[in-house]
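Only a single protein chain was left out; the remaining protein chains are all shown in position.
On to subunit A.
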């Protein structure tokens, strides 16, 4: 699998020109997704900073899912909800 070919950190600058543009495009896409960076001046941000914020954002989303799972498990223990009604109401949105 040629997974390492696209990362041309050590090769000549000419050969990595096209993939650099593509990478910048993808990085700015990520930049748009992250809520903190979206508000600040969205100019030429360093790629490393975007990746760092991306990692932090993914971790916080995962933590949120953990927390929601925790609360759902507690809730299931106490209530006996009507699943069909829930499904219908959610599908309406």
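The rule we apply is simple: a contact is a pair of C-beta atoms (placed from the backbone, for glycine too) under 8 Å apart; a residue touches a chain by one contact, two chains touch by 3 or more; residues count from 1.
Heads up, the rule we're going with is that contacts and distances are computed from a predicted model.
A chain of the complex is left out here; the name its UniProt entry carries, from "FAD-dependent oxidoreductase domain-containing protein 2", "Transcription factor IBH1-like", "LYR motif containing 4" or "Cdc23 domain-containing protein", is "Transcription factor IBH1-like".
Remark: the residues of subunit A touching the chain excluded from display are 1-7, 9, 19, 22-23, 26-27, 29-30, 33-34, 46-48, 51-52, 54-55, 57-59, 61-62, 64-66, 68-73, 75-77, 79, 81-83, 86-87, 89-91, 93.
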